[in-house]
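Please read the structure below before turning to the comments.
The complex appears here minus one protein chain, its other protein chains still in place.
Chains here go by letter, A, B, C, D and E, matching the order in which they are written, and residues are numbered from 1 within each.
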Amino acid sequence: MIDIVLKDMWSPIIFISIVLLNLLIVYWLYKMGNSDYKKTKHSGEPFISGNRPPGDVRRVHVAGDNLFWGFRDALKQYFDPLIKGHTGSINDYMYWIVITLAVVLVYIYMVV
Amino acid sequence: MSWESFVMMMPYITVVILMAIGLYTVLFKKNLIKIIMGIAIMQNGANLFLVSLAYRRGYIAPIFTSAESTDMVMPTPHALTLTSIVIGLATTALMLSLTMMIKKHYDSINTEDMRRCKE
Amino acid sequence: MEPIIQIIQLLVLIGLIVTALAVVFFKDLISAAIALGASSLLLALQFYLLRAPDVAIAEAAVGAALTTAIFIFAIRSTDRKEGCK
Amino acid sequence: MTWDTLVTNSPTFILGIPLLFAFLTALSGRFSKKIGDTLFFIALIATAFFVSLMSYEVLTGESWFYVFGAEQPSPENIRSFFRITFAADGFAVLATITIMITAVAAGIYSYGFMKFETGLNKFYTLFLLTLAGVNGMVLTGDLFNLFVWFEVTSVASCALVAFKNYRGESVEAALKYMILSTVGGLVILFSIGLLYGQHGVLNYALLREGITGSFIDKLALGLVMVILAMKASSVPMHMWAPDAYGEAPGSVTPFIAITSLGSLFVLFRLLFSVFSLTVVSGSILIILGTLSMIIGVSMALVQSDLKRLIAYLSVSQVGYMMMAVGVGLATLNTGDYDSFGELAMQGGLFHMINDGVYKALLFLSAVAVVHVTDIRSLNDLGGLAHKMPYVTFFFLLGALSIAGIPPLSGFSSKLLIYKSVYLYSPILAIVALVVSIITLAIIGKAFFNAFLGPDQGLVKRRVSKTMLLGMGILTVALVLFTLFPNIVVTEVVTPAIDALTETFEGVIP
Amino acid sequence: MKKALALVAFFVIFSFLLLGVVQMRPFGEPENEDMDDYFLGDSQKRHEVNNVVTAVLFDYRGLDTLGEATILFAAVSGVLTVLRRFKDKEEGEK
Partner (left out) sequence: MKWEMSRVVKTVTDILVAPIIIFGIYLILHGHLTPGGGFQGGAVIASSTALLIIAYGTLGKHKKDLSSIEAVGLTLFILIAFLGIGSTVFYNYITGTGFPFGGSLPYHGPNPGYINTGGTITFMNLMVGIEVAAALSLILWMMSKRGGVMEPKGSSSKKAEGKD
């Protein structure tokens, strides 16, 4: 069983060669399209929904907390106690160790 | 358990009580120096445990001055205890110096104030 | 073991527990450090009773003298009372 | 001194050379500042040399026991096991290779990174002491000796965390880490006492003969296991890890992470070679591992601090290894072991060596970002790819690998884990897959925030050549593991599994 | 709440430890003494040492002693590191 699995184990070389082949095809397509492309005045500039962004371009950057806020907001009941649990107090760290120790000891005693 | 056997178990029970006192201090005291003292008590308990394991009733210390080799208590736990005593001193010194730096930076040695790293 | 040694041993063990409790309950940290030193001294005595003179010497020198000294040095440069902020 | 002597004694040199050079480095501070650097690099290179020597000998020839103080290096009778032994077997090879790759990279990186700090001699000393401690932990075959090296690692790495003593947070993280490891060490010492009192021996091989699963054995198992899991930063005892990883000087952050990986190695060795209660300990490992994966990745999702984010991700990666090896452990003596248990072990141990490499790469490139900008918050970073193309590339490699994107090495080990764990329990495999996807999302967020977008002119300093070299070494290792996973699994990981599952049998006369 | 849980866990652990310790061999009567008897018999003949503890410390378990001295060294380096003077710059890397 193990031998069979090892033989058809994941082979990155094949994967990489296939990816490279695909990249070649993509490059060829890109080349084909590139000949028709006409450079206009505003190409290469940042835009939002087809318009120039207002004000300084740097301010447009999305900050770290903004990403996944919907995910976080939807699972508020899960995340809030979790964050609250990480109090940063050394006593709390010790509490967790002691609780785990007790649970593991009881588990070992009960199961075996 | 008879009185005799209780007296015989007394060193082990003392060890457990010492460990309990030490761990209680580490768990529930808020003063850093007190916590380190609790760790020192735990060290004492562990050392006493090792030395108690070495004891053989009626035997002498493992040094050849007066008796034959078969009449000696066991030497290995003594060596281990020596090692652990010095380890205990080293860790205590390091923790105390860190506490001094905490006092310097936070102007407090209470664990409730020592919570800048969290979440 | 002779009864007299047994009784001494019991007394020393009870003394160990009492000094350890004193370390926990003293509010004055210097007193607690001294109690810790006393505890170490009793522990050294107990080691001697358990036929471990090597360990007894080490515990007396390290536990009773040096540990107490560094605790007192540390307490002096921080706070003396436990309740202090 | 002949070549054979060098080969037979290589386990002690792996330990002894960092120690000796640590003492010499401390001594050299009196004379010149330059000598310290030189000695440090000599020590790293010599240790790496002896690791490769031992690995070559073990992987091509036979594994052996090194008995300290005996007249011959290998044990001829049972009394040799009364002394301290080192086990130079496949598992030790796997562990030391993982440790050495990170150590060399972090050491070279430190040269450029720490240039502006004072007290560098002590930094090098502590670095080498930590290296010696971790190597001793994974090599030793004696329970009390394990405790000693455990404490060496704790003390030295804690002092490393507190190296920037002008920052309150560093001192705080170091003190928390130190209190936890000292209490943990004392608990381990207590359980050593329990085992010694019952069996009268300290050597793994002799202890295995004696352990039957009595109440005291179970007690010692529980105590040791929880403490080592704590040092390996498993949930719910992981909280020290983000503090310590986040506040340590940047260049040693992966090295602190490696000490917890070393504890994991030790935990696996103890569970396999000493305690024979495999089913219960395997199930505990699976539970702790699953918790680590889920909680670690959830906490990483809400982080905005770059270093803490990666620290939480590393907590969740530890979960994968614990789960996979736990599956192997739980099925060890049953028929399932041949069908998927061994595969799970392969996945878990291969993931450990991968994890050591890509986590170090990720940490070091993140630290380079922090170094050049002085900003840690992802909210303020942005557009760094314009000025730091190399670091961007390194970060991307590490990020894709930790998220398990093909064809990188993280994928090949995770694939093995999914395959085997699915046969044990489909739910666990699905959890692992989901965690992997969330990891990709998180790492995408970090990459997007830090590197993409318009250039904001945050770059203050340059990334020095040695820092790039340190990351380059890790990249080479990563690419090798990526391209040849089959060779690594068959040549390095399988001997390690054999060493774990068949340890010490037939050695004692 | 967490504190109460920790208190319960604390008592659970110590009842376990007490149970374990009570089940240990009686104080003063070890069971397996092969290793220690070997040390006692061997140290004077092989190493010409009267104090067996020293023989165990520096010969049979010499590596422990090396590690222990190393811990002391590491602690001293750590204390020197932690208590060294601050750098001139106000704050380092954020």
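Note that in this section a contact is a pair of C-beta atoms (placed from the backbone, for glycine too) under 8 Å apart; a residue touches a chain by one contact, two chains touch by 3 or more.
Note that the structure is a prediction, hence the values are computed from the model and not measured.
K.L.:
Name every displayed chain that the left-out chain is in contact with.
P.N.:
Per the contact definition above, the missing chain touches B, C, D, E.
K.L.:
If I consider the whole complex, including the chain that's not displayed, which of B:V73, B:L96 or B:M114 touches that chain?
P.N.:
Answer from the full complex: B:L96 touches the omitted chain.
K.L.:
Touching the absent chain in the whole complex: find that residue among D:N9, D:S260 or D:T475.
P.N.:
Result: among the candidates, D:N9 touches the missing chain.
K.L.:
Contact with the hidden chain only, please: which subunit D residues?
P.N.:
Counting only subunit D, the missing chain is touched by 1, 5, 9, 12, 16, 19-20, 23-24, 26-27, 29-30, 66-73, 166.
K.L.:
Could I get the residues of subunit C that touch the absent chain, sorted low to high?
P.N.:
53-54, 56-58, 61-62, 65-66, 69-70, 73-74, 76-77
K.L.:
Considering the entire assembly, which residues of subunit B contact the chain that has been omitted?
P.N.:
Within subunit B, the residues that touch the unshown chain are 61, 63-69, 82, 85-86, 89, 93, 96-97, 100-101, 103-104, 107.
The criterion applied here is as follows: only the chains that are shown with their structure count from here on.
K.L.:
Looking at B-D and B-C, which one has the bigger number of contacting C-beta pairs?
P.N.:
B-C
K.L.:
Averaging each chain's C-alpha atoms to get its centre, pick out the one most distant from subunit A.
P.N.:
C
K.L.:
So which chain ends up in the middle if you average the CA atoms?
P.N.:
Answer by centroid distance: D.
K.L.:
Which whole number of Å gives the spacing of the CA centres of subunit A and subunit E?
P.N.:
Whole-Å distance between the two chain centres: 44.
K.L.:
Using mean CA coordinates as chain centres, what's the gap between subunit A and subunit D in Å?
P.N.:
Centres of subunit A and subunit D (C-alpha means) sit 24 Å apart.
K.L.:
What positions in subunit D touch 2 or more of the other chains?
P.N.:
Counting only residues that touch two or more other chains, subunit D contributes 144, 148, 151, 155, 158-159, 162, 165, 167, 171, 174-176, 179, 183, 197, 202, 215, 219, 243, 299, 302.
K.L.:
Where in subunit E do residues touch two or more other chains at once?
P.N.:
Only 3, 6, 10, 13, 16-17, 24, 28, 30, 33, 35-36, 39, 51, 53, 60-61, 64, 67-68, 71, 74-75, 78, 82-83 qualify.
K.L.:
Please name which positions on subunit A make contact with subunit E in the complex.
P.N.:
Counting only subunit A, the residues touching subunit E are 92, 94-95, 98-99, 101-103, 105-106, 109.
K.L.:
Using the touch definition from the top, list the residues of subunit B that touch subunit A in their complex.
P.N.:
Against subunit A, subunit B makes touches at 23, 26-28, 30, 35, 111-112, 114-119.
K.L.:
Touching subunit B in the complex: which residues of subunit C?
P.N.:
Listed in rising order, the residues of subunit C that touch subunit B are 1, 6, 9-10, 13, 16-17, 20-21, 23-24, 29, 32-33, 36, 39-40, 43, 46-47, 50-55, 58-59, 62-63, 66-67, 70-71, 73-75, 77-79, 82, 85.
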